[in-house]
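Missing here: one protein chain of the complex. Every other protein chain is in place.
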Amino acid sequence: MQRASLMTSYFLIILGAVLVNNVVFVRILGLCPFMGVSKKLETAIGMGAATTFVLTMACGTSYLIDTWLLVPNHLEYLRTLSFIVTIAAIVQLTELAIQKTSPVLHQVLGIYLPLITTNCAVLGVPLLNIGLKHNLVESLLFGFGGAVGFTLAMILFAGIRERLEGADIPVHFRGTAIAMITAGLMSLAFMGFAGLDKYK
Amino acid sequence: MNNSPYLHKAASVQSVMLRVLLALLPGIAAYVWFFGAAILLQIALASLTAFAAEAVVLKLRGKPLRPFLTDGSALVTAWLIALSFPPLAPWWLIVLATAIAMVVAKHLYGGLGQNPFNPAMVAFALMIIAYPQHLSQWPSLPAVVQMDFAAQWAMIFNLPPTQTLDALTMATPLDALRTALHNAESKTTIASAWANYPAAGHLADRGREWVAAGYLAGGVWLMQQRIITWHLPIAFIATLGLAAGTAHLINPAEFAAPLFHLFSGGAMLAAFFIITDPVSAATTPYGKLIFAAGVAFITWIIRCFGAYPDGIAFAVLLMNMCVPLIDMATQPRVFGHKK
Amino acid sequence: MRLFNFNGGVKPEPHKKNAAGLPIAVLPAPSFLVIPLHQSIGGTPRPLVNAGDFVLKGQRIGAGDFSTAGEMSSAVHASTSGQVVAVEERCMPHPSGLSALCVIIKPDGRDQWIARQPFDYRHHSPSDTRAYLRDAGIVGLGGAVFPTHLKISSGKHSALDTLIINGAECEPFITCDDRLMRERADAVLRGIGILRELLNAKQVLIGIEDNKPEALAAMTAAVQSSNQNGMAVVAVPTRYPAGGAKQLIRVLTGIEVPHGKRATDYGVQCFNVGTAYAVYEAVALGQPLISRIVTVAGNVAAPRNYEVLIGTPMKDVMAHSQPLDDTDRLIMGGPMMGVTMPGNEVPVVKATNCILVGSPKLFPPPPPEMPCIRCGECAKACPANLQPFELYWFSRAKIFGKAQEYHLFDCIECGCCAYVCPSNIPLVDYYRFAKSEIWAHEREKESADEARERYEFRQLREAREQQEKAARLAAKTAASRAAALAHVAESHPATNANQSAAEVSESASAATAPDQAAAPTPAELIAAALARARVQATEAKNTTAPTAAQQAEIDAIEARRAEIRAQAQPHLPPDD
Partner (left out) sequence: MLPALLVMALGAVLLGAALGFAAVKFRVEGDPLTEKIDAILPQTQCGQCGYPGCKPYATAIAKGEAEINQCPPGGDEGIRKLADLLGREYKPLSAEHGVEKPKALAVIDEQRCIGCTLCIQACPVDAIVGAAKQMHTVIAAQCTGCELCVPPCPVDCIAMVPIAEDISNWKWKYPVVAIRPVATR
């Protein structure tokens, strides 16, 4: 019974992070890559995958840094700083690995890849973890769920944008304008999930 | 001079849309029968707003008015909005919703045929978030029956003698059941909550179940007319029935019966008229099945576990988002190609 | 027999009754014949005649350059005897209205044939037979004009499962194959027999739409009287485009031939009945393809089928059917896939199965185009099982890559989608546009690739030339040094015989000495070489019996040589 309720709570953490409190649509985090790299499905998937890796890693390491280094030494005020440094290093590692394995993806992700560093979702989710007092497993799950939510948002958005490319959109709304409106409507739709993670 | 083919079947967007409107009539008739003529007023308000909004945008965009105002698509959107809103909702609510549907959800994306989201559902979702109190107040059948059209008119336009809506309205069965179940102190079951519900009918809400039956009849006629294919409605009804049925079998105390779900809220309207909007729905045969099943399942989830009384609008929008991917993944096998 | 189905299709009003009821009329030669040289898929044949030449009926007037790329092409012939008036550009029966090279013949009225001889294909190799058909100008007469000789190339090595003969004729108004089968079933059947032998086909299926009972009866009777085994006439359900080659193959055998693949790879091959008849005429009678049966229908008082000489201007043909006053256009082919002609002067070509006379009443301009509402009617009607609305969406926005992802090139342009479209979108026009843009891109890409190759080759060549020039320079430097060394040796001649040569080389070395690195002139090189030869000769003499004085002298010379060599060493190229 204990285990079952644990699994339920883990499931609700992931569900909450992916759908109910979707990083992009509900928490409105990480909009820069969300708008910037979602023109093509292929790059959206690549960006999503890279972010998923970085975000999960960031959540794990930041939890460890926080519990083992900052809290014992009463250095909580260094939290944001040290998290940013850690994230930057993880991003660099990811960038080097992508450059090696998929140069085109690297070129396409372009500036957005190093910008994962400044993707507020990547800093925001570890900080939320601390605020929500998650343990290591929960932090990892929350980070992974948030990243999956981000990827989901990216992929759905890219699918719509690829189709919108053929639409006869009024001139003044072409490009970013209609993308913002679409993102707004998607956010509206995600509000329908409200309350799902509170169900007991 | 045009090129081949030089022959054309006599078919037009207009005739398609007009037949959809025609198919809505049985449901509307039942609506008027049970709840009075207020709904006709709402339909008129929505239609006028839709025409006006469409005309203004077309003018601004330098598009010809005639073919687009006469194609009937604005009317379909307007009627669907009117039918999914509470019949005694204030006039500005329906006007605002219709205008948003036409301008934001339809024309900013390029107008007819290009909108990725169902305009009527965009309007509904936006309104239920912005004005939850207005959209959750459905008139109770006993109260409405006592109102004449003049009183309903006064109600909608907020004219004196001003009546407070609260006196006339009550929770919809979906709402009532949810509230009862979520109330942790009283150990209510579906059955006991339903027994206490004042407007309980045969399957669902008295009156509204007949409206749903009217939609069902109109929808079957649409299928017979080959305006819509069987995929969407059947997959929707089957999935909603299956999800509700399974849960009901496992725990009848907490989960309502499938027929209750199908005849409550906007389920029937959605099955035949909302999710069948070809523009925003999936288009491949398999894609349609997935799309409709998705809408039904999310609807059921939101109804049972979510925060909103009916999840149809959100479910439709959520599945609209997935349409490009669904279509991409379910392309039929092209002649001569292996799948 | 089990028939298969294909997706979609439409059932337009057939309009076939009137023309199908009358026998084929043979038209006389017009006052001028305009015979385009390019009448088949493949390269343009070059003209074999000049203005002023007299030609006989059936004489070859155009042939491809068959030695190279012309294998794809097919020959063209004079349709009657007469004088070549001109070989010039004339407006073609093509939607572009552009001109191409035509042979214009003024018939002499004698209609005099060339010597005609049947071709005994049984005693010729398959390649000879193919060459014969190519030279007889036989092409597919269903409208695609694909050279027939290319379709029998699999030949005798591998047997074909099924030979399909297409008599479906699914387009409205067109009845030329119907009449041909009714009136000349035996000849058609002999043509089929020849094709069957050439292809070594196990069975033959003749597919005819079930709205042509007379043609079905005539062909069945002919098959029965011919006593051929494994040959059957099959009535196929009337549904456009059942007469499309791929659709008919699918209906009769269940096999789907993908776009860009050869039907023979799937064990089937398909010929039109008209092609079979042309093969019969070419092989059994020795007559090349100079005429064909053309339906004249539509906005005319007397629709009918005519046997028309290739090259007859369309206006001469349609005049026999009396076009009505409100005629506004001429369509080559049927109402579903035909193309509007740029004028009525254009000639009848091998592809002309029908001259459809149009009027605003018969083919009213479609109502204004509305946006696509993705209703999916087109997808239901598409015989290739495509998603036409997606193709339209991307073609309209010029996103050609996506259109290709949705298999744009599997579209056969049958027109079913545009026929059913409630928004009246000219869907096929969008596909044609997208296809020709993509083809243009591919041509550009090809030429870009070629240019890249040539540019890289040129760069390679330039680099090589530079290298060679440097090498030559180095070699010359080395040679001049050798010469210098030689003359040093000669400046101390061992014998008097070398005196004069030494003087010569001395004067030469005086000229070269100031600048050793500079390339020596040819005269100096020759002189140096002569001097070297002499030195070698003297050395040889000296070594046989050198005196002590001589030996001392030689040693001294060797020492000085070594010194000079040592001095020159740093200047020599490393590979020296």
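The first chain written gets the first letter, and so on, giving A, B and C; residue counts start at 1 in each chain.
Here, contacts are C-beta pairs under 8 Å (C-beta built on N, C-alpha and C of every residue); 3 or more make two chains touch, one makes a residue touch a chain.
This structure is a prediction, so every number in the text was calculated from the model and none was measured.
*Asks:* Among C:A144, C:A159, C:A451 or C:A556, which residue is in touch with the absent chain?
*Replies:* Spelled out, the listed residue whose C-beta touches the missing chain is C:A451.
*Asks:* Give the residue, chosen from A:M7, A:L96 or A:A177, that touches the chain omitted from the document.
*Replies:* The one listed residue touching the chain not shown is A:L96.
*Asks:* Tell me which of B:P5, B:P26, B:P67 or B:G241 is the one touching the absent chain.
*Replies:* B:P67
*Asks:* If you put the missing chain back, which residues of subunit C would it touch?
*Replies:* 38, 92, 94-96, 98, 100, 368-371, 426, 429-430, 432-433, 435-437, 439-440, 443-444, 447-452, 454-459
*Asks:* I need the residue numbers on subunit A that touch the omitted chain, in ascending order.
*Replies:* Spelled out for subunit A, the touching residues are 37, 39-40, 43, 65, 69-70, 73, 75, 78, 81-82, 85-86, 89, 92-93, 96-97, 99-100, 103-104, 107-110.
Going forward, only the chains that are shown with their structure count from here on.
*Asks:* Just how far, in Å, is the C-alpha centre of subunit C from the one of subunit B?
*Replies:* Averaging C-alpha atoms per chain gives centres 58 Å apart.
*Asks:* Just the number, please: Cα centre separation of subunit A and subunit B in whole Å.
*Replies:* Computed from C-alpha means, the inter-chain centre distance equals 33 Å.
*Asks:* Out of subunit A, which residues touch more than one other chain, so two or more?
*Replies:* Answer for subunit A, listing residues that touch two or more other chains: 162-163, 167-168.
*Asks:* Got the subunit C residues that touch at least 2 other chains?
*Replies:* Expected reply: 371.
*Asks:* List the residues on subunit A that touch subunit C in their complex, please.
*Replies:* 162-163, 165-168
*Asks:* For subunit A, which residues are in contact with subunit B within the complex?
*Replies:* 155-156, 159-160, 162-164, 167-170, 173, 178, 181-182, 185-186, 188-196, 198-199
*Asks:* Of all residues in subunit B, which touch subunit A in the complex?
*Replies:* Touching subunit A: residues 61, 104-105, 107-111, 114, 116-117, 122, 125-126, 129, 298, 301-302, 305-308, 311, 313-315, 317-318, 320-325, 328 of subunit B.
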